[in-house]
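Of the protein chains in this complex, all but one are displayed in their positions.
Note that the chains are named A, B and C in the order they appear, and that numbering of residues resets to 1 at the start of each chain.
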Amino acid sequence: MSNSIISLKNVTMKFGGVTALNDVTFDVKQGEILGLIGPNGAGKTTVFNVITGVYQITSGAIDFDGKSLSGTKRYKITKRGIARTFQNIRLWGDMTALENVVTATDTHKKSGLLSGLFGMPISRKEEKRDKARAQELLDFIGIGEYADRLARNLPYGVQRRLEIARALGTNPKLVLLDEPAAGFNPSEKVELAATIRKIRDAGYTVLLIEHDMSLVMKVSDRVVVLDFGQKIADDVPNKVQNDPRVIEAYLGVPEDAS
Amino acid sequence: MKKRGLISVAAAAALAAASLVAYAPASNAAAKTITLAFQGPLTGEEAQVGQDELAGMLYAVKLFNAKNKGKYVVKVVRADDQGDPAQAAKVAPGIASNKKVIGLVGAAYSGATIASLPFYKQRNLAMVSPSATRVSITDPAAGAIGFPVFHRVVVTDKVQGPSLFKLATKGVSSPKVFVVDDQSAYGVGLVDYMKPGIPAGQSAGFDSVSDKTTDWSATIAKVKTAGANVVIYTGYFPQAAVFFKQLRDSGYTGVLAGGDGVLSPSFVTLAPASVLEGVRLTAGTVPLADISDKLEADFQKKMGKASGVYAAESIDATNIFLSCVSKGVSTRAAMLKCVKKFKGKSLTGANLSFDKNGDVAGGVMNGFEVKAGKIVFTGPVK
Amino acid sequence: MFGNFLDQFWSLTFGGLSLGFIYILIALGYTMVYGVLRMINFANSEVFMVGTFATIIIIRDVFKFTQTSEYATGPRLWLILGTALIASMLVSGILSVLIELVAYRRLRRMNSGILAPLISAIGVSMVLAESMRIMTDSRPVASPRAMEKSFIGKFFDADIRLDNTIIIVAAIILLAILMAFVNKTRLGKAIRAVSMNGNAAKLMGINIDGVVSITFLVGGLMTGAAGFFYVLKYENSSFSIGFELGIAAFTAAILGGIGNIKGAFYGGLVLGLLETYASFFLGTQWKAVTVFVILVLVLYTRPNGLFGEAMTQSRA
Partner (left out) sequence: MINLRDKGADIWERSNRIERTFIALGFIALAASLPFFGGTFLNTPIADYESVLVYPIAMFVLMAIGLNIVIGKSGLLDLGYVAFFAIGAYTMGLLGTRTSLNTWEILPIGIAMAMFSGVILGVPALKLRGDYLAIITLGFGEIVRIVALNLGTLGRSEGILNIPTPPSVFGVEYSFDSHRIYYWTLLILILFAIWMVRRLSVRRAGRAWESIRQDEDAAELMGVPTFKYKVWAFVLGASVGGAAGVFYASKTLFIAPDNFTLQISILILACVVFGGMGNIWGVILGAVILGYLPDRIRFLSDARLLVFGLVLVIMMNLRPDGLLPRKKREKPLPKQVQ
């Protein structure tokens, strides 16, 4: 357990009378790609939301890098090294692709508002550095040529990738990807799988929610399965695939369209 | 469809606007054209006071023009300051630098007057205000900031405050007086000058209520717990009517009183006669109808509406300028001199002249009472 | 002071309650539109103002009352009140629908955000208030007294007045009808569907424009009723009353939790009472300050207003 980067211990999340997560425990190890799957409404996105501080958990504990996350403000969680993408794309549409990423890199800027106002050298230097870094990230994700386009005018697939680039812009240790392949065609999915591995290889740890089983099984080092807010499996992909409880969970609910 | 709708709305509004543009008397080639100005709120929330005063001024001018056909044509420039000092500060320099204007009736409000004064002083334009009652404008102790151009035909709060108290408590044994102001400079000023004259033990309390208030429950509760038998409201008639109505409806039976802000022919139309019966009012002059019913009827015929609060003052103020005009005055300097020296009669027949600070000399406070839905003159307050 | 307060407690409470019900009805004009469009219907205050004039015209010009008339009684009184109520509601309701057409519809189709319609609605309120000012010669207009303000009973030490009672009872009936409409009828359900999720409702084939029009109509009807009650209680109106009451009613809607009917109800009651008590304790001049300070405190501890249903805590 010593090399785990984040660990959820007995996490329970209730909304009024509804229990979205029930006593969930798992951890993500440094440098792995962990797939998080489950039928619709199983609580996958809720996991992302409790990790990133959108919701305060009802009970349990979440430790990141050996320290608790509880009570940490959302933007500070990001600063500590957790970044995410959104299932329904939430880019800043009126900014260019590059600006989207640069805004994320701002997390680690030292220069504040006043030094920006008076054009102090530190501010100018950081601007230059971060713009270069943002361009690098766009290239890394493979959408470098779109840098100067407004985000909302980008093709769908590029927007999805830009979400990832923006998350990487915050210089995270752990990247949470929420259905990055939603709406992709098979060839795009293959490319994406390669990209996710590339991200891992670049030293980031990845926690991945994805509906496409084959993609998850292909890229993940390990898979956690949730059903009705409870963890029902946690193992390497091919073992999970054959777990009877997992099969039941998936067959027990109507097949979902995506 | 959509666009046409909008355009027709705009066209209708433009027509409406065009029909509202003031009717200007046709100028006669031989006649001498004289321009006077009116300054006061003509649009926005305070518009009523200004519109009523403007009507008074236009009435006086109409009479004058008719009488002096072929000799003089007096025109009126309307300077709408919305009763707002900020607006006044940009209107005043415009009027001040308009060389045709040789006299100004206004400003209606004290705040707007103060904001305008520097410009009129600099350009030597005589002002006669029908309704700016704030003491500090002419008070030498406060620097007499209006000197020399400012004059007023209305008695200040300094005189009215104590008179109002006197009238309100007249004939009341062991009066307990509750005073409510409307938070305006006028209302607060009246109270400030009334306060020192209130004998010990006769004060039941004070309240200060925004002139936008509609529900007076809290003030009424205070009046009742204080056990007041005299209630004085220092504000304007629309709120006074509502306040008095609610007070009476809640079972209050004592005396009700108000100052010249309440003295309007409209006041009695705003509440049932039974409610307003016996309300006591003070003012420097009197409503046109109390001077003579014929005057009020003529006013309504010529202006198409009933006269307002400061109608008599507006007419008096205008007449001062007009009398100077008929003496041949046609420059600002001459006008200022003429106004300063003016000695004449007011509409009521009282002597009208100014002291050296611009206040109306020897102003008296008159008393009024509402009887059977009418405001009746009851003689000077002594 | 506190002893005095107890003496006057019930009088103050009745005054505050009937004012509160007027706030509630105006607040509904804001809250229903907000619920469906997530927009502040700035012109609603003038819808109210026009409603008060409709009542005055009915009482003064149709039934020919003057300040010296005999008061109406019996069936004639109820006929007059009923006519005036319905006239105010209809005038305001229709005006409200027209406002939506002129100020909102085109902008809504263009997805222009919330501010352009806000300014456009501010423009409409200026037009309405200024037209009314010109028509009324900038004067306040009185509604002659049509009914005696008689006391019909006593509650502890306070007199219960007929007009206050009518307002409270009639307002409660209107609210009950409104609740039934929103909860039970097809149209009402469509309104709720749109206010919960506009896009989903659209996908399910709900005619959004129709629903929006109906919402403005219903909000206008309620606001018009408030205009009638206002005239019944205060017996006057002026071109400028909309602004002040509109702000108060909007505050009430926020206080209760904007966007839902229950919020408007509790918000209006709380504000009506609060204003009245605060005026008594702190002086009327500090009324607005007290109200806003309490509003801040409430929103700080309950970000969705006193009785607002928590929308999802966050959209993330």
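Everything below uses one rule, namely that a residue touches a chain if its C-beta (ideal position, glycine included) is under 8 Å from a C-beta of that chain, and two chains touch if they have at least 3 such contacts.
Just so we're clear, the structure is a prediction, and the values are computed from it rather than from any experiment.
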Visible chains that the absent chain touches, using the contact criterion stated earlier: A, B, C
Residue in contact with the excluded chain [from A:Lys44, A:Arg84 or A:Arg133]: A:Arg84
Hidden partner chain, touching residue among A:Met95, A:Val190 or A:Ile232: A:Met95
Residue touching the undisplayed chain, where the options are B:Val77, B:Ile198, B:Ala350 or B:Val364: B:Val77
Residue among B:Leu42, B:Val275 or B:Leu288 touching the omitted chain: B:Leu42
Contact footprint on chain A, counting only the chain that is left out: 52, 54, 74-75, 78-79, 83-84, 86, 90-95, 99, 102-104, 106-107, 109, 111-113, 116-117, 119, 123, 126-127, 149-150, 153-156, 159, 166-167, 169-170
Residues from chain B at the interface with the omitted partner, ascending: 6, 9-10, 13-14, 16-17, 20-22, 42-44, 77-80, 83-86, 89-98, 111, 114-115, 118-119, 122, 134, 136, 142-143, 145, 183-185, 188-189, 208
In chain C, positions touching the absent partner: 34, 38, 40, 102-103, 106-107, 110, 112-120, 122-127, 130-131, 134, 247, 250-251, 254, 258, 285-286, 288-289, 291-293, 295-296, 299-300, 303-305, 314-316
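Quick note on the criterion: only the chains that are shown with their structure count from here on.
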Mean-CA-position distance for chain C and chain A (Å): 47
Centre-of-Cα separation between chain B and chain A, whole angstrom: 71
Chain B and chain C, separation of their C-alpha mean positions in angstrom: 34
Junction residues of chain A, two or more chains touched: none
Interface hub residues of chain B, defined as touching at least two other chains: none
Of chain C, residues touching chain B in the complex: 4, 7-8, 11-12, 15-16, 19, 67-68, 102, 106, 127, 130-131, 133-134, 137-140, 142, 144-145, 149, 159, 161, 230, 234-236, 238, 240-241, 243-245, 275-280, 283-285, 287-288
Touching residues on chain B, where the partner in the complex is chain C: 2, 5-6, 9, 13, 16, 20, 43, 45, 47-48, 51, 183, 207-210, 212-215, 217-222, 224-225, 238, 241-242, 245-246, 249-251, 266, 268-273, 305, 373
